[in-house]
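With one protein chain removed, the remaining protein chains of the complex are shown where they sit.
Each chain carries a letter (A, B and C) given by its place in the written order, and its residues are counted from 1.
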Amino acid sequence: LAAAALWDVLGILLGGAELLFDGVKEHHVTLPSQSEPWNMKQLLVWIGQNLLKERPELFVQGDDVRPGILVLINDADWELMGQLDYELQDKDNVVFISTLHGG
Amino acid sequence: LAAAALWDVLGILLGGAELLFDGVKEHHVTLPSQSEPWNMKQLLVWIGQNLLKERPELFVQGDDVRPGILVLINDADWELMGQLDYELQDKDNVVFISTLHGG
Amino acid sequence: TPLESKPLSNEDIMRYSRQLLLPELGVRGQKNLSQSSVLVVGCGGLGCPLAQYLAAAGIGRLGLLDYDEVELSNLHRQVLHREESQGQAKALSAATAVNRLNSTVECIPYNLQLSSENALQLIQQYDIVADCSDNVPTRYLVNDACVISRKPLVSASALRMEGQLTVYNYRGGPCYRCLYPVPPPAETVTNCSDGGVLGVVPGIMGCLQALEVIKIASGQGSSCGQQLVMFDALDTRFRSIRLRPRQPECAVCGEKPSVTQLVDYEALCGSAATDKCRRLNL
Partner (left out) sequence: TPLESKPLSNEDIMRYSRQLLLPELGVRGQKNLSQSSVLVVGCGGLGCPLAQYLAAAGIGRLGLLDYDEVELSNLHRQVLHREESQGQAKALSAATAVNRLNSTVECIPYNLQLSSENALQLIQQYDIVADCSDNVPTRYLVNDACVISRKPLVSASALRMEGQLTVYNYRGGPCYRCLYPVPPPAETVTNCSDGGVLGVVPGIMGCLQALEVIKIASGQGSSCGQQLVMFDALDTRFRSIRLRPRQPECAVCGEKPSVTQLVDYEALCGSAATDKCRRLNL
């Protein structure tokens, strides 16, 4: 298995979260190869450094996502998957949703 | 690979098609092992003989499905996949939809 | 007469302010909407929410077609009508309700049955057609008339606890006959009178149909041209299905069409163009 392919991750941003990322909704990301598997905590840092165009505090807070953003891994709440400690698999689909409040 | 696992197919019936199958919507099917890969034509015959509880003419007509039933393989119109000649893969998801006309 | 291009009035700007804010719509999309005309075939469970939201959004002209009268058994799903409209023509009742919500929309009620004789003449006057009908012959008739008139057809249907949505004859995508070249045997067709329908299911499908009409009319474009959206209300699940492209051998939209004018659709389908009695004795 090629290391590059191993860390292909598709990130999707919804509920207005895409506005923080230049309005782009889908990001196909190939993470740099490293000896340990990537986990969500590292992915958040990587996103903050590589994808976030403006005001990172609206997306991350400390080493977690900010309140009001729900994180999904393969269509499941990341709370079910180990949250920050979840180890990413090849072709994982990560979605960040900003909660909506309008009616 | 075990031959049994190779032909695991999930069939789903919608739009009233499930009424022909004792009202059961989802059928997890393990097809008998054979030397050639199973194709859709053979699957239809197998369904007619093993799953259809009543009035097979409302589901198959000749060796095709009857008019008004749409066949999907992994969420794509089977017309895109080779129709009757499509060779089934392990864990394929086959859906039969009866077209709705009501308003 | 074609709808004229005019600037948004101050009242328009106030009324549509919340959607003018959307980059996907904006002033340009709103003006496109106001210059678009839509023929709604059937003012029942699908046509009611569809007409309601198209009018609310500021569509320019709305043709409302239905041959039927409002009955008590309609009111669990046909929410534009009211108790006191019983006995009134559905097309008229719907037009009255729509005008109360938005008097700037031009509403044209057609209290008649769509037929091979009148379909082309009616449809050619509109930019987009929405099939909200309740029977097989009308679905083939509307499709063929849209292909012959080169109009996009936004089609929804609902029965029991399920719904389906597709846009036909749109940007090189398939028509209804590309998917269903042969009508289903009449004895396999269930309609809402026979099979029942939970009222809010056509509500959901009619709203989705309105969304696709709005996206086409505003210039944004629909993503359902070669896609079928299926809804299962029992477990609140949607599926999006990739459909075949336009079929070269299609009888009406193919390369050598055999259907170049409208035919007898009740005979083609072996059933009457109503959801009230199912089989036609030929």
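One rule holds in what follows: contacts are C-beta pairs under 8 Å (C-beta built on N, C-alpha and C of every residue); 3 or more make two chains touch, one makes a residue touch a chain.
These figures come from a predicted structure and were not determined experimentally.
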Which displayed chains the hidden chain touches across the whole complex: A, C
From C:27, C:112 or C:234, the answer for touching the chain not displayed is C:234
Touching the hidden chain, out of C:40, C:107, C:130 or C:201, is C:201
In the whole complex, not just what's shown, which of C:6, C:28, C:100 or C:276 touches the removed chain? C:100
Considering the whole complex rather than only what is displayed, give the residues of chain A touching the chain that is not shown. 14-16, 58, 66-70, 72, 75-77, 79-80, 95, 97-103
Touching residues of chain C against the unshown chain: what are they? 11, 14-22, 24-25, 49, 52-53, 56-58, 72-73, 75-77, 79, 81-84, 100-103, 160-161, 165, 192-201, 203-204, 207-208, 210-212, 214, 222-224, 227, 229, 233-238, 240
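By definition in this document, only the chains that are shown with their structure count from here on.
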Busiest interface, counted in C-beta pairs: B-C
Go ahead and note the Å separation of the Cα centroids belonging to chain A and chain C. 40
Counting only Cα atoms for the centres, state how far chain A is from chain B in Å. 38
Whole-Å distance, chain B centre to chain C centre, using C-alpha means? 31
